[in-house]
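Here it is: the structure, laid out below.
Missing here is one protein chain; the remaining ones are kept as they sit in the complex.
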Amino acid sequence: MTDRPDTQNAKRRLPQINPVWILLAALIVAIIFMNPGFVEPTGYMNFLKRAAPLAILAAGQVYVITSGGFDLSVGSLITLVVVGSSMLTNNDPTATYWVIPVMLGIGLGVGALNGLIVCFLRVPSLIATLGMMITLNGVAFLWSGGAPRGYLPDTFRFFGRELIRDVPLVRFIPISVIVLVVVVGLFAWLMHRTNLGRHVHAIGDNPVAARLAGVAVNRVRVTAFMLSGLSGAIAGILLGGFAGVSTDVGTGYELQAITAAVLGGAQLLGGRGSVPAAVGGALALTAIFTLLNFLGLPQPVRQVVQGLILIAAVALAMHRRKQTGT
Amino acid sequence: MTDPVIEMRGITKTFPGVRALSDVSFDVRPGEVNALVGENGAGKSTLIKILSGVYHADSGAVHVGGEAVHFAHPVESLRAGIAVIYQEFSLLPERTVAQNLFLGREPRTRFGLIDGAKMRAETKEVLALFAAAGRIDPDRTVGELDVATQQVVEIAKAVSTGARVVVMDEPTAALNEAECEELFTTVDTLRDRGVAIIYITHRMREITRLADRVTVLKDGEVAARFDAVPAPDAIVRAMVGRDIEDFYAPPATPEEIGETVLTVRGAGNTVLHDIDLDVRAGEIVGLAGIQGAGRVALAMALFGETPFDHGEVTLNGAAVSFRNPRAAITGGVGLLPGDRKSEGLVLMQSVRDNGMLTSRAFAPLWASDRRNANADTGRMDDLLDHMEIRAASYDQDIRALSGGNQQKAIVARWLSMRPKLLIFIEPTRGIDVNSKAGIYHLMRDLAREGAGILMISSDLPEVIGAADRVLVMQEGRITAEFGHGASEQDIMHAATGEGEVAA
Amino acid sequence: MKHFLMATGALALSLAPLHAQNFDDPEEFAKQQEQLQAEPMGPEGQPWLQHIGDGMVETADLGIEGPATVCFSNAGVNNPWRVVGYTNMTEEVENHDSIAEFIHVDAEGSDDKQIADIDDLLAGGDCDVMIVSPNTTAALTPAVERACEAMPVIVFDRGVNTDCPVTFVHPVGGYGFGIQGAEFIAENVEEGADVLMLRILPGVDVLETRYSAGRRILDEAGLNIVGAEFTDGDNAKTKSIVEDYLMRGNIDAVWMDAGATAVAAIEAFEDSGYEIPVFVGEDQQDFLRKWQDEGLTAIAPTYPTFQWRTAVIAAARVIEGEALPGPEWVLPQPAITQDNLDEYVNPAMPPLHYAMCGCEDMANYPGAWGGN
Partner (left out) sequence: MSIAEDAPPRKTGFRFERWAPLILLVGAFVIYVGIALATDQAQYLTFDNLIAILGRSIALGITAIGQTFVILVASIDLSVASLISATAVLASVVMDGSPAMIVPAVLAAVALGGVVGVTNGLVVSGLKVNPLIATLGMSLIIQGCLSAFVSNFAGEVPEAFQVFAYGEVGPFPLALLFLAAMAVIAWAVLKFTKFGSDMYAVGGNEEAARFAGIKTGRIVVLSHVICSVCAAIAGLYLASRLRSGAPWIGSDGVYDLESIAVVVIGGTVLAGGRGGIWGTMAGMLIFSLIDSVFNIAGVDSFAKQVLRGIIIVAAVAFYAIRSKRIVA
């Protein structure tokens, strides 16, 4: 007799605002206070442009986290995409049209491989994607011989670098912000409005029950990893576009993406997760970094703050969960 | 007569929405066996959990050795000399017998290290009380032992704490006849040593064989108290307290039984042997047997989770061989798992999502809520309404619902799939009495609509009352078959291979 | 007891200068400033064979006979500079018949691993000469000392705190790098102009000395340093930092302690619609090309990758028993300026290729370096 119907449900089900939005709002107010220029389009559009890769990455990561796993390989995947694009385009502007699909394919392929390793070799995703992280880094270097051989042509860099000018109201919109909106919209729709999303939740919540109910657990899990891989490839294309070729573009992005998803209330080990909230987490994280920059605080302080926020966010979530009895 | 070592008075316990116990009084004296009987959901487990400090009573008092106690934690009751042997084993499969026996209170040498030799010796000593002693090597890891031997280790663990009170919760569920006999001898030994024993069971034979007194719980209240073991009929009356015919749905009439849905011939795998089985449309086939007899293994083989590796299975006239649950579901088999929490529900998701889990699983992954071939949310809501599931909203997490309502949501999962064969495993476990009848009638309705139903249950009255036909399994084989109205005695006899059971 | 304390105190004091991280050493600054001006000895047009200062060491008495095995413990090839350098090295090995075998172990940027690698080589590598490119100076000193006991050792790039190696090959140094860039800025902007200093990481010795020298000269020239930011060598971060500074105010010149992210910094000006100011980069092709295409006012100080060739040449001389510059082989450290920019820009080479490689005349150029 451990099943306890909860009579206070009605109260608890009142629409609850995710704390990440409050955090984000507070941070933005603080940024505007520090730097009134932020309310100008240049201010907030630059902010969104900068946050776009991380936000997209978080939107992909939240699939894997909700399905009960981790994806540590996205950072190296970004590096691979940037280095690989420079190798393939090889200074040829017309190559972009096939290189970008190839990169998206690599993202999906890496995700599929991660998923297959987890599903069929039964290696926990933490280890599987850690191995993938190391491997992809090596592949990126091996492919390029340690330093990329080509420039990224402007056609490739279009997505990460260009703006649409003369837009009414906001003056200009960076292409990457449009990519952000489209990708996040798509990911959010898949997660919250389709069978796929329900199944991602179900297999993270209770894989045995999901399997016995007929859910194609492996297929769903592989798909979740593929979406994460896809988000890594898109983030890589944006980052390469924004900043050009380098060999360590992706370093550290995997942990930031997980942090963002966790800030957005995604439950580690699965069962709960929201794409918009994860994107909110990514924006909040970027806002924190921006704020610390404005305050003139050095890198070490940023690390400490990131660490504290990470622990506090999860501790708070656990506390709330205990209080509401769920 | 000695004073009671345990005395519980006026215990009331309410879970949100359910009154589990109301004003229950219960006692047990040193050197006696007080049998605590009642149907599933009558409140036996709750009472024991209050005694051991897992739950706290809303009102009422617990006295141990004459002193009022308030256990905040199971450890405190253990220290007070109360050892509970739960149905779910609390053994660590990776550790040895000796390590499990002395978990948390290992003997130490004067250097503070664990005294392995002493631990082993004492393990042997404790095990010597049991007939199984010879079979058990203290250094074997528990995971390597069979279920019956694990049960012995579990009991030995309680005994080795030097408990004054030992609570056994249906200890024979997993034992065969010879092992039962061993257990009874053990209980006798304990009683002779002045240990007070609370023995939870619903098998009449065990009551007659062991009990000094009997306390009957029904719907959270004490229905009867006997200072000597009465005639079995009196106990059953007190336990059920109503007309069985009303409680269970009426059996199938011959007209309602149709074509054979499922035929299994000579099938088996590592656990199952020579399985021959027929299930016809419109009938409910009960599958009885002790724990470990292979009933769940059979269900999982039919469902493709642990497939047969030889033999023939025919479903609706076509030969099939399901390699996984998805294939089985596509072929028209449905299954309600026995452990709702760990195998049935996705607890953090909504009631509706739980109900739609299977239908969505067979709709395209990319289909949205609005354009779902066979997973229309509106239809699911109608279905849930029809089943009278009580929930504040179908959007709320299913974990907040009562067991009965949770079970209905799982049934709803299968209704929209219209399976030809539906397997229920322990369909009413942990469900209050009132909801049980609902589940039985639901099963019958499904059968009337043309499904063949296979029901696995450890609750013998349930198997007898709800099924049209009862098959009995033992050691991975189907060993007997009974028509509707078989006695508990017959079934028990077949399930354990010998002995006799009163009912 | 008192004695003991005094002794330890004295010991600590005597050791302190060796280890205290003094990145603003006026003596060293002056020395490198002078070396930049000095006329190097050795064959003209082959800077990897040149040397500043006239100290030589004899190697005939080391008793190595060719052909011999040269072992190389590498700190890592974890950035494009080291990749180019390592390619120079392997190509140079081909030029020497006296090197029968060249064994390479890579520590992947870990001190601990490099110590273990050297131990491995000593235990079973059958090495005759060892080349070490230490991951860090202090940590590798004991391992190099042990190696010295077994065979002649050549150290390059970073040094070690011991004089046991036959020679220590290195270009002029970090102060020199900092000086070249900062002097160029001072010459090309007005007094009081706003300068942004971009740095990679704190704590790395070669980078710290570049910064301290650069800062000293910019300060002395009376320029206004609007900020000194760490970029982690990350293009995206660099671009963001520059964008933020542009939102807040004016920038007349950008000084960088390493050129890896120079193009990203330039793009920040372009994308925000500003004129590109006076720039200090490095000799990577992407920067040189941008410079040429956009007609920048710029300079590229270098930390030449040709020193990787020199290390092999030194090893070959040890085997052949020839004298070589030592105990320090100070190589020239030329900067690329508007005057000689065209010599170094080569569109056939990859963007992250370091132009000052001294490799243009080698057999497998440009293929081995990734060029077309």
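As written, the chain order gives the labels A, B and C, with residue 1 at the start of each chain.
Throughout what follows, contacts are C-beta pairs under 8 Å (C-beta built on N, C-alpha and C of every residue); 3 or more make two chains touch, one makes a residue touch a chain.
If you're wondering where the values come from, they're calculated on a predicted model, not measured in any experiment.
By the touch rule given at the top, the unshown chain touches A, B, C in the complete complex. One of A:49, A:161, A:211 or A:272 touches the chain omitted from the figure, and that residue is A:211. Residue-wise, the contact with the chain that is not shown comes from C:202, picked out of C:202, C:222, C:327 or C:347.
The missing chain, though absent from the display, is touched by one residue of B:22, B:45, B:99 or B:435; that residue is B:99. Across A:26, A:39 or A:142, the residue that sits in touch with the chain not pictured is A:142. Against the chain not displayed here, subunit C makes contact via residues 4-5, 8-9, 11-12, 15-16, 19, 21, 76-77, 103-106, 108-113, 115-117, 119-120, 122-126, 136, 138-139, 141-142, 202-205, 208. In the full complex, subunit A makes contact with the omitted chain through residues 67-70, 117-118, 120-128, 130-139, 141-142, 145-146, 203-204, 207-208, 211, 217, 221, 255, 262, 268-270, 298-311, 314-315, 318-319, 322. Along subunit B, the points of touch with the absent chain fall at residues 73-75, 78-79, 90-95, 99, 103-106, 108, 112-114, 116, 140, 143-147, 270-271, 291-292, 294-297, 300, 305-306, 337-339, 342-343, 425-426, 429, 456, 458.
FYI, only the chains that are shown with their structure count from here on.
A linear topology is adopted by the chain contact network, the touching chains following one after another without closure.
Taking the CA centroid of subunit A as reference, the farthest chain centroid is that of B. Taking the mean of each chain's C-alpha atoms, the chain closest to the overall C-alpha centroid is A.
Inter-chain spacing, taken between the CA centroids of subunit A and subunit C, is 37 Å. Distance between chain centres (mean CA atoms), subunit A to subunit B: 44 Å. Subunit B and subunit C, compared by their mean Cα positions, are separated by 74 Å. Residue positions of subunit A touching 2 or more other chains: none.
In subunit C, no residue touches at least two other chains. The touching residues of subunit A, counted against subunit B in their complex, run 1-10, 13, 189-190, 193-196, 198-199, 201-202, 205-206, 208-216, 219-220, 223, 267, 271-272, 326.
Considering their complex, residues 77, 79-80, 82-84, 86, 230, 232-236, 238-241, 243-244, 247-248, 260-261, 263-264, 267, 271-272, 286, 350-353, 370 of subunit C touch subunit A. Subunit A meets subunit C in the complex at residues 35, 37, 42-43, 46, 50, 53, 86, 144-151, 161, 239, 242-249, 251, 293, 298-299.
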